[in-house]
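Removed: one protein chain of the complex. Kept in place: all other protein chains.
Going in written order, the chains are labelled A, B and C, and every chain counts its residues from 1.
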Amino acid sequence: MPDYIPELALATPQWFGISVATVDGRYFEVGDYSRSFTIQSISKAFVYGLALEDHGRDYVQCKVSVEPTGEAFNSIMLDQSTNRPYNPMVNTGAIATTDIIKGANPTERLKRILEMIRRYTGHNHDVNMPVFLSERTTGNRNRAIAYLMLNFGMVTEHIEETLDLYFQQCAVMVTAHDLATMAATLANGGVNPVTGERALDERYVQDVISVMFTCGMYNHSGSWACKGGLPAKSGVGGGITALVPEKLGIGVFSPPLDARGNSVRGVGVCRDLANDFGLHVFDIAKPDHDLEAFMATQGADSSDSPDLMWDKT
Amino acid sequence: MPDYIPELALATPQWFGISVATVDGRYFEVGDYSRSFTIQSISKAFVYGLALEDHGRDYVQCKVSVEPTGEAFNSIMLDQSTNRPYNPMVNTGAIATTDIIKGANPTERLKRILEMIRRYTGHNHDVNMPVFLSERTTGNRNRAIAYLMLNFGMVTEHIEETLDLYFQQCAVMVTAHDLATMAATLANGGVNPVTGERALDERYVQDVISVMFTCGMYNHSGSWACKGGLPAKSGVGGGITALVPEKLGIGVFSPPLDARGNSVRGVGVCRDLANDFGLHVFDIAKPDHDLEAFMATQGADSSDSPDLMWDKT
Amino acid sequence: MPDYIPELALATPQWFGISVATVDGRYFEVGDYSRSFTIQSISKAFVYGLALEDHGRDYVQCKVSVEPTGEAFNSIMLDQSTNRPYNPMVNTGAIATTDIIKGANPTERLKRILEMIRRYTGHNHDVNMPVFLSERTTGNRNRAIAYLMLNFGMVTEHIEETLDLYFQQCAVMVTAHDLATMAATLANGGVNPVTGERALDERYVQDVISVMFTCGMYNHSGSWACKGGLPAKSGVGGGITALVPEKLGIGVFSPPLDARGNSVRGVGVCRDLANDFGLHVFDIAKPDHDLEAFMATQGADSSDSPDLMWDKT
Partner (left out) sequence: MPDYIPELALATPQWFGISVATVDGRYFEVGDYSRSFTIQSISKAFVYGLALEDHGRDYVQCKVSVEPTGEAFNSIMLDQSTNRPYNPMVNTGAIATTDIIKGANPTERLKRILEMIRRYTGHNHDVNMPVFLSERTTGNRNRAIAYLMLNFGMVTEHIEETLDLYFQQCAVMVTAHDLATMAATLANGGVNPVTGERALDERYVQDVISVMFTCGMYNHSGSWACKGGLPAKSGVGGGITALVPEKLGIGVFSPPLDARGNSVRGVGVCRDLANDFGLHVFDIAKPDHDLEAFMATQGADSSDSPDLMWDKT
């Protein structure tokens, strides 16, 4: 658990939930899949989609690039030639996309983000106030990032308002079930498979999935793309979401994190699912295994030590 | 044309050929698709596959990582924590994979690489001797890279032998037709669609395609993955190869390069094909256009200035 | 003139004043030596001395290193192993030293800095309010620096208060005559040669002079140490101060700046003085020229274009 968000230290390491949602609306779930936690950086992928809807590809591209970076997720570095953040999956880029979310005032902007998440999950969501306040209090690195971007004219002057919105969206409460639905919505071309509601303009689905694939797992993204082969996004709350285009969405919740801030068991579950079921997007000889049997196996492991279940990379 | 390989300056800017090969063995071709040129960096993707066959994933992973890098293709930087090259698509990584290609002596090692390319294309290939000698003479940056890796024990002591093999594989003569067949072979799970011969062990096809997708277009890879959405690899000889898994392979030849070393028209053709035909790997709402009609359009443009045809990014 | 401080753009390029003060209290002066301008970064050297008096060498050393850096003066980089600013002559380091200046409240802290400058010059100084407000408004890069240091626990939480004090000390009004006296005070072991008042504890004189020598001229410091050979500090207000230990202090005022932010004519005057009079601290065969004759020469040039008088380095 990251020590810069003291509230997250209260999580129980044993919590472990998996949910898989197919694009035709079926779920395979096990363990703590309905336990709530804060979405954290997973929100970055979806807020990026909303920014694209609000402003279109050309404008958003002026504010944030889509290049992977070897830097850590909280690096303060900007692309030196354009002063843009490297991509919307790192803090710099997510603050830049949050800054341009439309709305007449802070309340309306937050409501638009919550309403966007509602379209993906099919129900309303709360913001965890203690986590929000905790991140706001300790968020001086993000404050430095914001002022540096302001210095380059890349964000507006309402730094604290933008940071509040950024910390609020990170503190939205979700479940592994929700994350699976959100990913399945992307896998389904932007339409929620259960409600049938469109959550993201069809044109931008490929933008969000692409940047999840190349940049979603921090400075582990390249290895992840090669070994896991699933577009994915993790958050320091212990959640991870991944998807197989046109097939299914995955949500995992398990608080213990590796050094890069990815859920140890979450990474393991996604990799195992990808390998066992031939889900790697570039795996051409796809096997045909039994998803329900896989989920049953995971359930048995739920009480084990995560360090033993999944190796740390 | 890159000034560090004087031989390449002899190319005619107007040359322009496109070839598309489907996994069921059909070709759609136009212009200079049967004109020979040096494969250059496109070889890196395929030599990486051979290294995986020679040593397996675990060993190769100790020699070269698979992380994208914001550095230029000829950067001398290594991953500081492991002293590994960032990925096999940049020079450092390609020298590292070349170093481990098996063979009793330099001749046999070169023969194994040429034989590997033969399996992909279905016919034998020559090495362009003037280009090879030209690159060897001016290859001091690659020499520096090799000695730096030797200092860290990442390559063997036969620096000049390894560099010769590296420069030779870059000087292999291919056509746009060949590149289309090579890409279609990957798209077909490693089996040449025309000859039916296996060119790459099924297990490693996803490794090669993944690293083409995340790292294949130098420090433009992230934008390429988002906008083009095709696993691809370009070379400073003016060639570019791209593929749609399970569908088709693309080969383009057009010598004028952009600042990053990618063929200007090659990038444009791949992007247009991807957009017009919904080939982006994460484009879920795939349209259904007429490939033959597209190729006819391209033919008409063959005499135009590339600067007007394709914008430079 | 730096565009990030709009007020400074009002300066007249032709202004040009030189003052040389000896440790026995004589002055050689010419041109606009009594015209006031803002001290800007020259204050950094003297505030560093005050921080040393307030806390001693060991404590100050925990807050700021004394290593030269190849980075620009406004770089946001910190020493990665200790999170300390590289040295007190760049913005990061100066904000760190300003943060630890003692005083019960902001007013008292500013008074202590003004009182310290008074001891060096022998008279009271004003803060230029428009320049202060101008820098405060546009100081978002310094705000980013401060929050980044706060994130590492290197400065206290009163960011805006510290930045105000930093911007105020930069906006103190001085003349070339004052700068010569201040430098002569350091050259005289910390005692003002005219008033006889001690301005800096004898123990810390060598600290201030050393860091001026190695870090005083931004990322030009190494060349300056080799070619000019005088401990010096410049400011974007067009001032520059330099000294010859045990001999004299120099103050120059001329607004046009080079790309690094150093006064073009100021650098030229110091270098000419150093070379013509053998003032380089490591020039062992010191010639013996006529300082009054030199100053007369400079006077004649005062109306010339600075671009012709001094090459840009």
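As a convention for this text, contacts are C-beta pairs under 8 Å (C-beta built on N, C-alpha and C of every residue); 3 or more make two chains touch, one makes a residue touch a chain.
Remember, it's a predicted structure, so these values are computed and weren't measured experimentally.
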One chain isn't displayed here. Which of the visible ones does it touch? B, C
Considering the complete complex, identify which of C:225, C:248, C:267 or C:295 is in touch with the unshown chain. C:225
Please pick, from B:131, B:145 or B:165, the residue that touches the omitted chain in the full complex. B:145
Across the whole complex, the chain not displayed is touched by chain C residues 65-70, 79, 86-87, 187-190, 202, 205-207, 209-211, 213-215, 219, 221-223, 225-226, 229, 231, 245-246, 280-285
Residues in chain B touching the chain absent from view: 76, 140-141, 143-148, 150-151
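One rule holds in what follows: only the chains that are shown with their structure count from here on.
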What chains, if any, are shared contacts of chain A and chain B? none
Taking the mean of each chain's Cα atoms, which chain ends up nearest the overall Cα mean? A
Would you mind pulling out the distance in Å between where the CA atoms of chain A average out and where those of chain B do? 32
Per the C-alpha means, the centres of chain A and chain C lie apart by a whole-Å value of 48
Check each residue of chain C and list the ones that touch at least two other chains. none
